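Excerpt of the complex: some chains, original placement.
All chains are identified by letter, namely A and B, in their written order; residue positions are counted from 1 within each chain.
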């Protein structure tokens, strides 16, 4: 890449303090700035780097007032982090332009592939599948029969989408994601064996959903497992059959949601959280990492623990848990004193 | 699909109350019934739907006695859930009839493929591998040298089976499952480095085993990691080297079992449970989700916590954990009172 500070300021809607003609060749973290790089100040505790950095330009907030001399060019914007993110995105688009259909892909005659798609080596696309315009599917992914994938999606390598599932527009599925495997449903028999309950539903993923590597989303027994628009799922997450996750809810890595639980919109769920089945988690709920949820959670709750309860109460309890040996000593002392008094 | 209620009743061995000629086109949940669909009453708390539903037919237990007028046809059976499961299974078999060997598969000359198999696009099958009759292997799966897979199995897309492993009959392995990767064995050296301990054993999976998406089962160092018949493993589970899991034991998603641990038959293990290595978990043990197991567990135990102990005792302790700040206050009050008395 090669841009002037002026070009970047135009892209992100910023005002320049310094030399607008400075040339920029790469993006860097503020603590690793070097000549020719541009960085940003997102966290006030890194402010000292603005004065020390060797970067050629720094994006800062409009409210930034230098307290020392500055050697680089500044670009001032309303939100430095958002502006930098926009610049990253632009850079990313410039460098990832895969297109065309590999001669090593296996596409069913009855499948429909949109315009401007990239279909990589050894991608298998099943009967009656529909792939929207400008969608990219990287090598070794498997798309089942009757699957519908919207436009502007990216499926990275080794993704599996089972028959009859549907994915909206502008979704990113990272490598190893599995969409639509059978839900974990078995009917106990009198001889201790389990009979498999066939899972004939599907998975519906709406628009603008991101799904991290090796995350698994099971198909519904009947009906659909539903991931609403704007949901962001990190890596290695388990979403069981018939779950529904509301709009713009974010879940960190290695969390799991058991069957038929419904999660509301705008929730933030930490890593390694477990949520049992058939629950109702309302909107705007925040759950601390490693928590275990076994009851319905009302709107706006912030919870922690396994089983989880109000986060500030959990923290208070945990303070006393850490000092339990001392509490026990105090009880023993009291017992001795009371015994002495009673004698 | 299109069946009459009579045909369905014959399939599941039920008696009809209502119009045996009613035509059924789809399966639905009882709360989402619509004209032409059949559903079932599995949970008494959904009984009101029997009177309200727009479904054309409902499967109920023989002991169901209507308390209001019913608009749909009933099929009465001994166990409504089992009957519905059987119907789902039949539906499933009707709709998944993949067969034949893709021209894009790579099958070693020395491999033996049974009759009626489906081998999908970009499946690689190694030397001397044996695949039983009517087994289906979906696209992009890799079967190593000397692997033996029984009949009537389904391996979904992107499954990896390493050399020398063996899988019984009627097993389902979902997408991304890894069978037979090296166990995590390293010998610490004096320079802080670790020397890899070669893992030359294998994995043996018996009949009727189900393994969820992206679950990993490591090969033994020596001998075999063994999954006994009827075991059901959910998604993203880790089974380490030399583990043995007894018949009909069920493990929920994201649990992990460390090396050389032996788990008995008919156990039920919740999600996100961790079990350390070299333990003996007896038969009929139940372990609550997110528990951590660090000692041998006797037959029939029901346990919870990390480290886990008897579940009812755990729950009692947790009640007091939640009120620890109050307990501490009571201790402080006692101290004040005793001090006052002593003065």
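Assume a residue touches a chain if its C-beta (ideal position, glycine included) is under 8 Å from a C-beta of that chain, and two chains touch if they have at least 3 such contacts.
Since we're looking at a predicted model, the values are computed, not measured.
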| item | value |
| --- | --- |
| 2 chains shown - copies of the sequence in the complete complex | 3 |
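What we mean here is this: only the chains that are shown with their structure count from here on.
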| item | value |
| --- | --- |
| Cα-centroid distance, subunit A relative to subunit B, in whole angstrom | 26 |
| Interfacial residue positions of subunit B with respect to subunit A in the complex | 27-29, 32, 81-82, 85, 88-89, 91-92, 95-96, 102, 104, 120-122, 138-140, 156-158, 172, 174-176, 208, 210, 212-214, 230, 232, 234-236, 247-248, 250, 252-254, 265-266, 271-272, 289-290, 318, 321-325, 327-328, 331, 334-335, 338, 341-342 |
| Subunit A - residues contacting subunit B, complex | 106, 122, 124, 140-142, 144, 158, 160, 162-163, 176, 178, 181-182, 184, 186-187, 192-200, 214, 216, 218, 221-223, 236, 238, 240, 254, 256, 258, 272, 274, 276, 290, 292, 306-307, 309, 313, 316-317, 320-321, 324, 327, 330-331, 334, 337-338, 341 |
